[in-house]
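Read through the structure below, which is laid out as structure tokens, and then see the notes.
Here the complex is missing one protein chain, while the rest keep their positions.
Here the chain labels run A, B and C in written order, and each chain numbers its own residues starting at 1.
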Amino acid sequence: MKNTFGNSITITLFGESHGEYIGAVLDGLAPGIEIDESYIELMLTLRRPDGKISTPRKEKDNFRIVSGVINGKTTGTPLTVLIPNENTVSSDYTALKTVARPSHADYTAQCKYHGFQDSRGGGHFSGRITAALVAAGAICKSALEKKGILIGTHIKCCNGVNDRGFGDYSSDISKLNEKTFAVLDDCCENAMKEKILLAAQDGDSVGGILETAVTGIPAGIGEPWFDSVESLISHMMFSIPAVKGIEFGVGFGYAYMRGSDGNDPFKIENGRIVTYTNNNGGINGGITNSMPIIFSTVIKPTPTIFKPQVTVDFVKMTETVIEPKGRHDPAIVHRARIVQDAATAIVLCDMLAMRFGTDWLKGSE
Amino acid sequence: MKNTFGNSITITLFGESHGEYIGAVLDGLAPGIEIDESYIELMLTLRRPDGKISTPRKEKDNFRIVSGVINGKTTGTPLTVLIPNENTVSSDYTALKTVARPSHADYTAQCKYHGFQDSRGGGHFSGRITAALVAAGAICKSALEKKGILIGTHIKCCNGVNDRGFGDYSSDISKLNEKTFAVLDDCCENAMKEKILLAAQDGDSVGGILETAVTGIPAGIGEPWFDSVESLISHMMFSIPAVKGIEFGVGFGYAYMRGSDGNDPFKIENGRIVTYTNNNGGINGGITNSMPIIFSTVIKPTPTIFKPQVTVDFVKMTETVIEPKGRHDPAIVHRARIVQDAATAIVLCDMLAMRFGTDWLKGSE
Amino acid sequence: MKNTFGNSITITLFGESHGEYIGAVLDGLAPGIEIDESYIELMLTLRRPDGKISTPRKEKDNFRIVSGVINGKTTGTPLTVLIPNENTVSSDYTALKTVARPSHADYTAQCKYHGFQDSRGGGHFSGRITAALVAAGAICKSALEKKGILIGTHIKCCNGVNDRGFGDYSSDISKLNEKTFAVLDDCCENAMKEKILLAAQDGDSVGGILETAVTGIPAGIGEPWFDSVESLISHMMFSIPAVKGIEFGVGFGYAYMRGSDGNDPFKIENGRIVTYTNNNGGINGGITNSMPIIFSTVIKPTPTIFKPQVTVDFVKMTETVIEPKGRHDPAIVHRARIVQDAATAIVLCDMLAMRFGTDWLKGSE
Partner (left out) sequence: MKNTFGNSITITLFGESHGEYIGAVLDGLAPGIEIDESYIELMLTLRRPDGKISTPRKEKDNFRIVSGVINGKTTGTPLTVLIPNENTVSSDYTALKTVARPSHADYTAQCKYHGFQDSRGGGHFSGRITAALVAAGAICKSALEKKGILIGTHIKCCNGVNDRGFGDYSSDISKLNEKTFAVLDDCCENAMKEKILLAAQDGDSVGGILETAVTGIPAGIGEPWFDSVESLISHMMFSIPAVKGIEFGVGFGYAYMRGSDGNDPFKIENGRIVTYTNNNGGINGGITNSMPIIFSTVIKPTPTIFKPQVTVDFVKMTETVIEPKGRHDPAIVHRARIVQDAATAIVLCDMLAMRFGTDWLKGSE
């Protein structure tokens, strides 16, 4: 499976940055799930560059759902979202770019596709394809909400500026889902943006860390070995371009802790088993324990920068210097959080459908 | 797929800590791969506790290959490894343990298996099952070596004590593969062991970080989205008990870097395209670029400790205190590196077989 | 996997009969495969009803390839075909049809989708979706041809009228691929058409048998057990609506034969191992033996007929009579052969890519 992921609920992604459409097929969703198109639009808008700290390319994602929905509800058969690529510059349609942008997929695409790849705007490797993932994920995220499962992601760190951690999950998640620039501590918003703008002024870019919380997930989801919750979530998250690391709960912090500090003691609260701490990020032995699922990913700085960089022409096999022009984000961390929300929603729906069957998400009605 | 992973080459794990056998079925391997049983034995020995800084339970893993090999070579049909559980204490065979060890899978197993799980020694969740993974992985690792692909893992950090990073990959990997306690800088071995022994004296445990390097991998392996090299490796690594995070290349360090620092500029060396730095860990856009694949995982401190811990009885639904007795590792990081090597070898073989076909690993003979 | 099939090369189908688009995502194809749009158009035309022995609904399938192709060649990333539904009658867009057509999916769709299914024109169950399969399959079929692998299907039987069997495979396949009504013995064409027209006059429908031959396939493709050539081909063929049986080689004829008659003795011909007979349809032990792959499927009579039929209203839970109006095929066997060709091409490409790697289909160029 290359561009398809999932077991009971699957997502298939297609399209290139400058092709006619990008899109996604979301298959296996329960029938009867309400589709709130304005919510999809909202998530697409939040993913889109805003022209200030993101690339000035402004385009509305006029998504269309062309299958799998009737009368505003899912049919249970494959749901297809199409998003046209409207704002493409078509002058350069045929040329294969042979000078590799460092840390981008230009050279590896050549190794894999032998010159037949669509190199316009990054082609199939472009972050633009995540718009289709977001549209599909918006449907899953809103379906999960109706089952009491909430997802929120904040910018935990942007180029060294840190946000506070999650406190009251439920109010923090609500807050995040209303914000354009998703930080929990409003004070750090400007400091982060400054970092981004400074980098932009230098023709450079910055990276950051995104932290996601999921509340309301029942205990007993996941599998001991290869389909552990961590395995499935990480598989999905590394599909998001620029993600280069993931940790669950305190993650790499465990390297400095002892078991007595790192373990999460159990207690009983209102007749439910919970833990005092949540260092494990809601997962023990690959299976949910009903505490919030917590994980963080690191988003590398946008590889395309305006500074001259040493590189090669992989066809001529010569060394050269690249100095990209055009529109590029000095940071994508604030946009990627929407992608992370969406991707999380999809993989959770799949795990729940495997556990409880294909009707589960439909709700009790 | 719950206990099976892979596309062209698959691994299926089975068994419980105190059952008759644990084992693995490794399917899809090319025919004609030489099986070096002494190498499998070596890797199993390195995984096993040594009685000093690990649990004193001493048992030889008398593995047997019961299918898929004839005359010392793979047949191309499923290869099954069985490892008997010889050193089990059978008095307590029937009792379901209802007092949950914090951060262990006792409670989540209950939520998923409703009391029918085998709770003896951790059952199917036990780290013991990794012995089967190691046996299968040893075969893959040695097959890769014959194709010039080398894998080595070191203890990058143990409870705050850090090893040096990889320098000359090829000699470093050779060195690691000969060591019992896999550090690159011999000086830190004692400091790390001291940390472990100190924790042991306190009835406590410690965690650490493992860093793996893979050299000799051709460019052009992997896929842009869901089957990115990072996705597949992370999926596999999170199957290893105690892994709570993974990062590729500089990983979480990207949160503090700018694009101009984090990008890996290309150059030509001996007619081959390589990069000056390797911050991306050998992967661009989900696809290998022929530089070494580098990733680190964090291993949490062994959850079972001898200190009293607050917890619950999940059947009686009462709060209680647990104070485990018996044999437990104060650290598993030095043993887990072998598991990580093995798991890496398996997932790489699968990616290569997908790319180049089922005969590729067989070699040129 | 519900609407996705394959291992290395996958096909994902989506759409409903009266939705905006139907389509397919074909993923995993080698890069650099030439796309001959006129060939796709030809296959779509042959699949389409012709207005005489098929439903009078005349619509051109204005397919568009919206991803995965640039400069007339595959990129190696997902190839998406969209086909608009232009000739739909939109008056009845909202009503759920609650009177089940016998032998159609109306009632089972209700059991699975609880009333949320799109029941217009059969919705996602409609044979119309096979147009997308045909478009994708046309690409695979023509790629296989360049590798010397030819596929052809004839109407072996139509409502009791039998065609002759394959003789000289290569000339027979060529002939079939040029014919609108695919019979090997031209004499039986009229007799078959008469059967269809007679049924049409009675408001009834007829079924038939399709036989497919594949030549040029190398020996050694397939797997002993679950991914036997028969398993994969049959899995795919039963995805075609109306297929209710499949047999390889002499198939059900084996029930009347002895081993000494049914076995295919080997001989050497021009330095290659071949068999005298081909009762096994080119497959021994689930694996190709280089003889032509031969299989037949049975296509049941179109379930929608104009005669009154006893049935139920599955919502009111009452017995009633249905007497459909509108456009319906009195036979689909002559159209389904194109679908069978297409489906065969896709599953073969997948098997070959698994065996020889993802570049194999690209050719030697």
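Remarks
As a working rule, a residue touches a chain if its C-beta (ideal position, glycine included) is under 8 Å from a C-beta of that chain, and two chains touch if they have at least 3 such contacts.
Treat the numbers as computed from the prediction; the structure is a model and nothing was measured.
Although one chain is not drawn, the whole complex shows that of C:77, C:205 or C:340 it is C:205 that touches it. When you scan C:159, C:177, C:215 or C:358 for touch with the missing chain, the hit is C:159.
Only one residue from C:72, C:148, C:220 or C:326 touches the chain missing from this view: C:220. From the options C:124, C:141 or C:154, the residue with contact to the unseen chain in the full assembly is C:124.
Taking the complete complex into account, residues 1-4, 10, 12-16, 19-23, 25, 27-28, 31-32, 64, 66-68, 70-71, 73-80, 82, 94, 112-118, 123-124, 359, 362 of chain B touch the chain not shown.
Interface residues of chain A with the unshown chain, by the touch rule above, are 7-8, 77, 224, 354-360. Along chain C, the points of touch with the absent chain fall at residues 1-5, 7, 13, 100, 102-105, 107-109, 111-112, 124-125, 129, 157-160, 199, 202, 204-209, 218-228, 230-232, 234-236, 238-239, 241, 243-260, 262-268, 271, 273, 275-276, 279-281, 283-290, 298-305, 307, 309-312, 314, 317-319.
Note that in this section only the chains that are shown with their structure count from here on.
In a homomeric contact, the two copies may use the same or different surfaces; for chain A and chain B, over half of the interface residue numbers are shared, pointing to the same surface. One inter-chain figure worth recording: chain B and chain C are separated by 45 Å, centre to centre, where each centre is the mean of the chain's CA atoms.
Once the centre of each chain is set as its mean CA position, chain A and chain C turn out to be 38 Å apart.
Residues of chain C found to touch two or more other chains are 77, 359.
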